[in-house]
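Read the structure below first, then the notes.
Note that this complex is displayed minus one protein chain, with the remaining chains in position.
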Amino acid sequence: MPDMNIIQAVNDALRLEMRRDPRVVVLGEDVGRFGGVFRATSGLQEEFGADRCVDTPLAESGIIGTAIGMALYGLRPVPEIQFADFIYPAYDQIVSELAKLRYRSGGEYPAPVVIRTPVGGGIRGGHYHSQSPEALFIHVPGLKVVCPSNPIDAKGLLASCIRGEDPVIFMEPKRVYRAARGNVPEGEYTIPLGEAKVVRQAKTGIRQVTVLAWGAMVHTALEAAEKGAEQGYDLEVIDLRTLLPFDVDAILASVRKTGRVVVVHEAPRTCGFGAELAATIQEKAILSLEAPILRVTGFDTPFPYTLEHEYLPDAHRILDAVERVVGF
Amino acid sequence: MPDMNIIQAVNDALRLEMRRDPRVVVLGEDVGRFGGVFRATSGLQEEFGADRCVDTPLAESGIIGTAIGMALYGLRPVPEIQFADFIYPAYDQIVSELAKLRYRSGGEYPAPVVIRTPVGGGIRGGHYHSQSPEALFIHVPGLKVVCPSNPIDAKGLLASCIRGEDPVIFMEPKRVYRAARGNVPEGEYTIPLGEAKVVRQAKTGIRQVTVLAWGAMVHTALEAAEKGAEQGYDLEVIDLRTLLPFDVDAILASVRKTGRVVVVHEAPRTCGFGAELAATIQEKAILSLEAPILRVTGFDTPFPYTLEHEYLPDAHRILDAVERVVGF
Amino acid sequence: MRLEVIKVIDDDGRVIHPEREPAIAGDDLRKLFRTILLVRLVDERMLRLQRQGRLGFYLSSLGEEATHIGATHALRPSDWLYPAYREVGAALYRGYPLRTFMCQLFGNAEDPIKGRQMPVHHSIRRLNFVSISSPVATQIPHAVGTAWAAKLQKKDDVAAAFFGEGGTSTPIFHTSLNFAGVFKAPAILICRNNGWAISVPRSVQTVAATFAQKAIAYGIPGVLVDGNDILAMIHVTAEAAARGRRGEGATLIEARTYRRGAHSSSDDPSVYRDPAEPKEWERHDPLERFRKYLTAKGELSAEVEARMHQEILEEITDALQYAERQAPKPPLHSMFEDVYVDIPWHLREQSAALAAEIAKHGPKTS
Partner (left out) sequence: MRLEVIKVIDDDGRVIHPEREPAIAGDDLRKLFRTILLVRLVDERMLRLQRQGRLGFYLSSLGEEATHIGATHALRPSDWLYPAYREVGAALYRGYPLRTFMCQLFGNAEDPIKGRQMPVHHSIRRLNFVSISSPVATQIPHAVGTAWAAKLQKKDDVAAAFFGEGGTSTPIFHTSLNFAGVFKAPAILICRNNGWAISVPRSVQTVAATFAQKAIAYGIPGVLVDGNDILAMIHVTAEAAARGRRGEGATLIEARTYRRGAHSSSDDPSVYRDPAEPKEWERHDPLERFRKYLTAKGELSAEVEARMHQEILEEITDALQYAERQAPKPPLHSMFEDVYVDIPWHLREQSAALAAEIAKHGPKTS
């Protein structure tokens, strides 16, 4: 099993799906000749030609809008939006069209488009190369939202999305694009959507806290778990992987076990996905809760440049919250 | 004090602000000659001329984008988006530019644009004339979000927004545009942003439940309170009025009093504003809670046409939730 | 750029450009005529119904029928149509049954789209008539994407998008046409310039002299055509389709016509428009012009038309009665279907909650 980073795993998934299914096409800015500014589509144009790995004009709405038309005709487009921060010009096509086509046509016109886009901060990208807009898609019925934290999941989840029948926003955590490595199985495999993964189990039975995270924050949560262990905290870290539909059973099972929850995300706090998780958990398991559910998140400001590490949740901030819920 | 509906109150506020401040301009589709498809800008072009009440080409991004440029130059634009469902083509300008200009320019370039737009269902408008997208703006730092439920608040809040220094999404509940009437004070007045209003106080001390609502749902909540009173429930209904920044003190004061909370909104449940309210309340007042916070909301589907009254929260659905939290 | 307004017949139905006159069999000519008449009579009846409070909403095509019926005739049934809300004639021309049409208007249990959209937002997969959206112009990139996909798959289908002149002001018009140009997609972009976007006159949409000239921005041909001349519509659409099938890419067509009625049943044009204007356009009525042409050609007689008329009225009454006989609402659970291919846990939960609510309190009354 070759050691790969997330970029390579995404590239591998795209290549295998394109080999497997001639209907799969990749399109976006700089994805062809250049192979993507993060090189995630590297080599695809060489192998599949400029018709299946297409450099487009600079227009996200055109990329998504034409991808929808392709999908309606039967293709399986996998457009790339270069940074999630630039997805908003396509927001109308995503919200008004992509998300609603199956529904409003009575099931006649599904549009299975998988939109890949890098998300998250920590790369000194300031306002417009750092955002984590998952909540803006989770709130829109008709879309699925996926965010892997590691290459193994990235490959298997992306393959599932491309083979699936629903539109997906596939968010790739660019901060750990290269740093998160793993032994990725060779050849095709899929990982089903909607299943979270417990990446660290709480075992001591005392001072246990469930930490919910996804994408790059899974690594921060695991770091906090390491550090926390030294201080006597036992964190159960769950990597949500699919944000919508999220794995409510896995979450509630852990909450019932630990009684304490900290949700971690990079996006601004207010109306972030953490709010949904907290609201759902207290609704379904309030009697299991020993403390309020705390959110460790980015602040409600635009994403800053110089102070990005002050902005981003880190192990300290997570452990402060852990301390609070344990000491409640 | 003349009896007015919300449309008339909005019209009155616009007229008075335009008289008061020559920098105020109104622009949008059909707002000029026609006076708006809901007639909220009726008569403004006659009084202030076609330069200050402007019919634009059919392009929401152009309306908001040029309004931003006007605001930067010193004007006070009050663009109308005909239905909130059509705001998405302008989402990039709102999220990437309007919300961030003050911040990213170090405070040098504020853009005080007040975007008026009708929201909500119940008018047989189907997918695209019924949406309540408040969460999609509340999650974006830099924007304020306001939603009045009645003409008195509509007039005073709109005046505050126009005189304020921040960009605002001003959502008008179209279902009660004409039905919600009130004796609106003549002449200028303002109502400060950020203050909720207790529109029905719980007084019995037993079976008390806090109901949080805004816009048209305030009326539904009050209807539930009437009905509920017959069944022995004592609802304290809070009209949030400003959704961001929301009035956390008023909310928590009521929660501490009643110990039980139901949040009502029309928007889809998942990642809606109800999630934020639930998350914040349990975080700040979990020990006051006698039951989980329940959300009574639209479903996580596109807004349907025929089944819209099955979709929309009504007094029954609210009372079912009330019953559940009281019986918890 | 051709700034000449392409015509085949004049207002009196006389052929003024025989070199452009499409060769159409008599039965097809009558089918074209009949479809215009059908749309007109359906529109009339539905507007009446709406005023009586029996229908929630309606949008008519009065005076603009030739644009899309002509264009549809010039295309193959396998070509894809991406209509706006004023092109239902295209569906009817392709054989959409009036009964189903009416069920959609009522959003009842027999509505193929399960009561999910407002009236007139049809979706008919087997006719390649793609689900209509309310947001203006959002369908344009889909037509381009479909055309592009057909080309990539080496099929010779073309795709046509229809939109009003208001739609040319939208941002998506621009990106779509630019993609069509760059990727030589066999798309036909048909701008129905009917002079008005609700209350906003054409002069406020753009100061460009024509909408057709916007094609120059995308390196594709722009054609200006008399949209009330169904033969001219057929002529230019057939040319555009042939170009597309030859691999020469997209065409923008500006069809000059006029919205003689209100924007929709919610609109009152008397507030913003001089009634002399629609009156003036009656002179250019597409039905009238085509009737004169057919009569001169000996393809239509007063008796045949009278019979058609009678038949259509009966069909309408039948369809209406059929639709009004159906259960007025689709099943409750259908609200939660088709959001995704499968129903995820949260929607199952919500569906169950709604069912319990209705079981407890009875059906919703409004």
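What to note about this one:
Think of it as A, B and C in the order they're written, each chain with its own count starting at 1.
Quick note on the criterion: a residue touches a chain if its C-beta (ideal position, glycine included) is under 8 Å from a C-beta of that chain, and two chains touch if they have at least 3 such contacts.
Owing to the predicted nature of the structure, the values given are computational and were not obtained by experimental measurement.
The hidden chain, counted over the whole complex, makes contact with A, B, C. When the full complex is taken into account, the listed residue touching the unshown chain is B:R102, out of B:R102, B:K155 or B:R200.
Interface note for the absent chain: among A:G69, A:P89 or A:G120, the touching residue is A:P89. In the complete complex, the hidden chain is touched by one of C:V15, C:L41, C:A109 or C:A217, namely C:A217. Counting the whole complex, the residues of subunit B in touch with the unshown chain are 25, 51-52, 54, 56-57, 59, 61-62, 64-75, 77, 89, 92-93, 96-97, 100-110, 141-142, 144, 164-166, 194, 245, 248. Although one chain is hidden here, its contacts on subunit C can still be listed: residues 169-175, 178, 181-182, 184, 204-209, 213-214, 216-220.
Residue positions on subunit A in contact with the hidden chain: 29-30, 33-35, 37, 55-59, 61-62, 85-86, 88-89, 124-129, 269-270, 299-302, 304-307, 309-311, 314, 316-317, 320, in rising order.
One rule holds for everything that comes next: only the chains that are shown with their structure count from here on.
When chain centres are defined as mean Cα coordinates, C lies farthest from subunit A. Relative to the whole-protein C-alpha centroid, the nearest chain centroid is that of B. Between subunit A and subunit B the centroid-to-centroid distance comes to 31 Å (mean Cα coordinates, whole Å). If you average the Cα atoms of subunit A and of subunit C, the two centres end up 40 Å apart.
Note: centroid distance subunit B to subunit C, computed from Cα atoms, is 35 Å. Those residues of subunit C in touch with two or more other chains are numbered 111, 116-117, 121, 133, 135, 171-172, 339, 346. Multi-chain contact residues of subunit B (touching two or more other chains): 85, 88-89, 127-128, 270, 299-302.
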